[in-house]
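Just below is one structure, and these are the notes that go with it.
A single protein chain has been omitted; all remaining protein chains appear in their positions.
Then we have chain A:
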Amino acid sequence: MKHSAAEILREYGPFPGVERVHGVSFDGENVWFASGEKLNAFDPQSGQKLRSIDVAAHAGTAYDGRHFFQLANDRIQKIDPDTGAVLSTIPAPGGGGDSGLTWAEGTLWVGQYRERKIHQIDAETGKILRTIESNRFVTGVTWVDGELWHATWEGDESDLRRVDPKTGKVLEKLDMPDGIGVSGMESDGGDRLFCGSTSDGVVRAVRRPK
């Protein structure tokens, strides 16, 4: 297993009216994050906040190229990014104990926070297809270049780890600095992992090692 310190490239925010970041997503251009009662977008180049959608947004966020998927209460909502309308909902696999969310090839991957689990579910029905175990509380989850990454945060410690999607075995680990926790996480498809803060309204870009 490769093990190193996370390299923080940049910090975005805090944004006005945003107390905490609960989930992070990327639509190819802009970073989106859940702040409780809103989904908010900012431009990762300028750091400028762009727009927001009024929708319950209590934990992880994902984007499938056309829609957002957003955890709220014990459901996953499918949201039209243009109108903000909730098109459909499916039950969340953790019954509301869910944290991170990411989309990959027709399925959703959902972190179940204190159960230290990641579920792969059918994005249409919510049916659990597979479950892998972590040994830490699971927050953000993301897929990039065929790699499954998830963030952990337990007590004062937080790290980002690449795991084997079949076995859950940890392949690589990036330790976050002391006292900096990660809630949501999403890759930009390149060498950046956007990480939501557990304690304030900040999103950090962390370098994804090659």
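As a working rule, contacts are C-beta pairs under 8 Å (C-beta built on N, C-alpha and C of every residue); 3 or more make two chains touch, one makes a residue touch a chain; residues count from 1.
What we mean here is this: contacts and distances are computed from a predicted model.
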Among "Aromatic ring-hydroxylating dioxygenase subunit alpha", "Helix-turn-helix domain-containing protein", "PadR family transcriptional regulator" or "cysteine desulfurase", the UniProt name of the subunit that does not appear here: "Helix-turn-helix domain-containing protein"
Residue among A:A72, A:I90, A:I121 or A:A151 that touches the chain left out of view: A:A72
Contact with the hidden chain (one of A:P14, A:G96, A:G168 or A:P209): A:G96
Contact footprint on chain A, counting only the chain that is left out: 20, 22, 36-37, 56, 58-60, 71-74, 92, 94-99, 112-114, 139, 154-157, 179, 181, 183, 198-199
